[in-house]
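As structure tokens, the structure follows; a few thoughts come after it.
Note that this complex is displayed minus one protein chain, with the remaining chains in position.
Coming up: chain A.
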Amino acid sequence: LSTTGACRAIQKLTRVRVVDNSALGNTPYHRPPKCIHVYNKTGVGKVGDKILLAIKGEKKKALIVGHKMPGPTMTPRFDSNNVVLIEDNGNPVGTRIKTPIPYILRQREGEFSKVLAIARNFV
């Protein structure tokens, strides 16, 4: 019998925490938002990857802004898997992000400029 160790990055069926102030993310529901697909060659999502979330019976795309898995040194590791809801064209659904966002996302300023614009704190 062999079992894999805990993945700690984001893959299918991980429960995530929506971090922006959108209505979809903040209204309580009896099931937590879960990842159902990772838009990546490997099925493992790290910071800056897009995923498909199942929230309140709907499918919504989201952007990973922080996970529990330790990454490269000098990058922050968060205590919860954080995610920001996003439309198909990349526009964020919410209007404000209170939780700290890693600076590494600035590298892909072109894709995530609107998300970075609504972010308040950077780490």
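One rule holds for everything that comes next: a contact is a pair of C-beta atoms (placed from the backbone, for glycine too) under 8 Å apart; a residue touches a chain by one contact, two chains touch by 3 or more; residues count from 1.
Just so it is clear, contacts and distances are computed from a predicted model.
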Name per UniProt, for the chain absent here [options: "DSBA-like thioredoxin domain-containing protein", "Large ribosomal subunit protein bL19m", "Vacuolar protein sorting-associated protein 45" or "Acyl carrier protein"]: "Large ribosomal subunit protein bL19m"
Residue of A:Arg15, A:Lys59 or A:Lys98 touching the missing chain in the full complex: A:Lys98
Missing-partner contacts on chain A, residue numbers: 66, 70, 73-80, 82, 98-100, 103-107, 121-123
